[in-house]
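In what follows, a structure is listed as structure tokens, so that the remarks can point back to it.
One protein chain is absent from this view; the other protein chains keep their places.
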Amino acid sequence: MINDPTTFSAANLFTSASAIWLGGLAISAVGREKVKSNFLAFLMLAGALLTLSGAAISWNQSIEYNQLQYICFGLARADSLVDPLSVPFLALLGLLGSATAIASPCHTAALNSQGKRGHYWKLSFIFLIGMQQVLLAANGIAFLVFWEIMSLSSAALVASDHIRHRAQRAAFAYLTATRISTALITAAFLWMHHNTGSWSLSAWHFGTEQSLVAAFFLLFAVCTKAGVWPMHVWLPLAYPEPPGPTSALFSGLVGNMAIFLLMRLLLAGQCSHLSIAYAAIALGTISSLWGVLFALMERDLKKLLAYSTVENMGIILTAIGVAILAHCHNLTAIATLAAAAALFHTLNHGLVKALLFLGAASVERAVHTRELTALGGLAKNMPWTMLCFFIGSLSICAMPPMNCFASKWLVYQTFFQLSYANAPILERAMSLAMVGILAFVGALSLACFTKAVGIAFLGRPRSNAAAKAKESTTNGPDGLIIAQLLLAVACVMIGTSVPIALDGLAPAVRQLTHDQFLVGSSLFPIPQGQLALVGGILVSSIYLFVLGRRSAEVKSYITWDCGFGPLSTRAEETGSSFSHPIGRIFSQILQLKVTTEISGKDRRHFPESVRVETFMTPILETKLYRPVMGIFDWLSSSLVRLQTGSIHIHLLYVFLTMVLLVFLGTNI
Amino acid sequence: MILDTFEALAMVAAIFAILILGTTHLRTNLSFYSLHTMAIAAVTAWIASITHEDHLYLVAAGVFIIKSCSIPWFLNSVIKKINVGTDGGAFIAAPLSMHLGALMLGLSFMISQQIPGLIGEADSRLGSTAAMSILFSGVLLMLTRRAAISQIVGFLVIENGIYLFAVTQTHGMPLMIEMGLLLEVLVAVMVAGLLLFNIKKSFEHIDVSQLTELKD
Partner (left out) sequence: MTSINTDAILETLVFIAIFLLLPPLLVGIIRKTKARFQNRIGAPLLQPYFDLLKLLSKGETISKHTSWIFRSTAAINVSLLIILAFLAPWTSLRPFNLGADLFLVIYLLALTRFFTVLSALDAGSAFGGFGASREVTLALLVEPAVILCLAAIGSVSQTSDLGVAFSFNNIALANQPGLWFIAGCGLFLASLVELSRMPADDPTTHLELTMVHEAMILENSAANLALVEYAHFLKILILLGISSQCLLHAIPFFWHTTELILVFSSLVSIMILAASIAIIESVAVKLRWTKLPEFIAYSVAMSIFCVFIALSKNLN
């Protein structure tokens, strides 16, 4: 549509990426030898790099093409559209795909059966193709088809280790969530098609009265798929299960696809319903508080990261809510800021979450467990993993020189500027309250991730497996380590050059807010890169002049043990005790109970054994989900009575349906 | 919004009333209460100087001596005699009730915006905001605390709130009524204190939530 060479080359790049992945799928489906895992990884990497370069070329342009137009889905063809909003997401897909590709060979080498290997490669390729085409889909039908492909392949990936009961439950929960979200999206699409008469995504305008229902369907669908309270219960079950390298793709992109849909339809579609904004802000706030609180109390490293995803999705949803709110009140500066904050935080969070999940996968591979009670002291044996996980934790707690600080700063600024803008006083009060709540959430996530890093990597090993952990399968850093380093370097680079990153995102933000005069780098006035540089100089000078001098006199000894003699590792702080004080403050929400049983002949003065148990009942699952599922169970079992097995009754059903159809047909 | 001095003093009184809610330590409650009442006495004196009604000076002095000095002194001696240091329990945790009281301040601001316009130069929306929030704080104190002393302090705070509302909206009531009110409060508190001492002697506790046998 613009320059033919650019259109042509961008379209070619994306299509060839998909074609390469399709080829990889074919090869992994038919071939049989072990050698080709490197070749398949190379194919995946090639496709990812082609996607990345396609995104780079189509920056700041809007390209429509339909190279796949011979694929017809009945109601519409597979038209593709690359607009400024999809460019950053395609770039993220390319980056995470490359990381997965680099980390895959060592993972498949450790799998012991050819079936599992084939399963892994096939599903990964289908997943990648599905995600890429979802981002490129130009109309609702193509979107739905590729969305389904993406969901089903990711569900199968979750069920990879399907012998284990845990993976079965996870896959089932995930499938339920995707069914609900797809159903709601389909309903929303049908509604909008009925209103506007076209299937094309860019033709749907959400500013009208009739689009309110569709907007609500979309909001709830995205909440279910992205894991926003109260539909987040599948996240901690499903996020830990995909195999190591694909967990980066899964965690970094599944939620982001849902947010992408929300942004493309509601933000770019000029949604102006206040109720949607309020609902988004309310759900997002509760979700961020709930997620980080449960993350803090978790004992499983990957579940902790999954709950932290719930928290960040909540923050993104509140930013989107404020963008819609500001649009309703015609506060364009705040709307722009909110849209930029939401977009930047989505991308940053995807990148950082992928990095953290790769780190957790590396820990799981070395120690064969994810429980924090068995980890510890891994900094000695796994230095690279520890460094990358540390950088990831710094980033996700929004600590200053990192990328997530910039995006969280933008979220803070939207609320802060809303507090003195020309808005009703209740909204201004809400925005200042949100500043306090965001600070609260930030402090909780600091507690959570210092626990994750400190208990897992620092201190002394709490189990034999942790003491003997070996980081990589080869003598040097292997694929998983290199993938983590790649993502960590990307985080640091974005963090120190935020104005450049924001300039890169400016076309996307312009599309979201229709604000033509936006300059990206003016949104973030803090010189983060220079501050990091100054900090580095200061640290090195302190080292040179103060610490470096007397290194000869340093004595290495054990940790101070109060004179008791060698303390076992059980005397160390555990994850649960680290988070217990905070858990006590919130014991109503967590349903945290501690029971103590002291037994012995004279219990008070000479106890023989003491038993302490800590219970946490998940309140949402027991109070909300179980009754609802019970109702569905009851409904289903009472409907079973319709199926009597008698031929006469079934014939009666057929006859009644016929009568009903005739009746309906003649009256309408 | 520039504050007049008496509005600022009224807000200070409201803030102290909210701070009463924040702790279950009875002597701290009483010290905050006496500071709160001193602020109200100062409001009365300032209004007296603005509106040149001399009887309000007498009322201010009365409030200061009776409500701000002698009642807390008396209640302190009662506490010492019955040997109760902290309120046994609260139905909502003390910090939470203080935050609720602070939110009530915002709520009373919104309510006082709706009051139709009042005349007179000593009227103010901020005065009625402060008065209503003091009222809410007193009600919260009575609703959520168990010890009988807290009930008495809550009653006194409510009374302060009503008094402040009258003073800021109407230049104060005639001298006889004010003095009568002060005397009544003093007598009521003394009777309550004596009753408290007897309750403690007979029941061994001053937990109001356990005194539920009001019906047969």
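Labels for the chains are A and B, by order of writing; each one numbers its residues from 1.
We adopt the following convention: contacts are C-beta pairs under 8 Å (C-beta built on N, C-alpha and C of every residue); 3 or more make two chains touch, one makes a residue touch a chain.
Predicted, not measured: the structure shown is a model, and the values here were computed from it.
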Shown chains touched by the chain that is not drawn here: A, B
Touch with the omitted chain, as defined above, among A:Gly23, A:Pro230 or A:Gly459: A:Gly459
Options A:Ser419, A:Thr473, A:Ser521 or A:Ser587, residue touching the unrepresented chain: A:Ser419
Listed residues A:Val233, A:Met313 or A:Ala398, member touching the removed chain: A:Ala398
Hidden-chain contact residue, picked from the options A:Leu75, A:Ala110 or A:Ala443: A:Ala443
Touching residues (missing chain, whole complex) on subunit A: 376-377, 379-380, 386, 390, 394, 397-400, 405, 409, 412-413, 416, 419-420, 422, 425, 428-429, 432-433, 435-437, 439-440, 442-444, 446-447, 450, 453-455, 457-460, 525-526, 531, 534-535, 538-539, 542-543, 546-547, 550, 553-562, 567, 569, 571-573, 577-582, 585
Hidden partner chain, residues of subunit B it touches: 1-3, 8, 11, 15, 18-19, 22-23, 94-96, 98-99, 102-103, 105-106, 109
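Note that in this section only the chains that are shown with their structure count from here on.
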Chain centre separation in whole Å, for subunit B relative to subunit A (CA means): 52
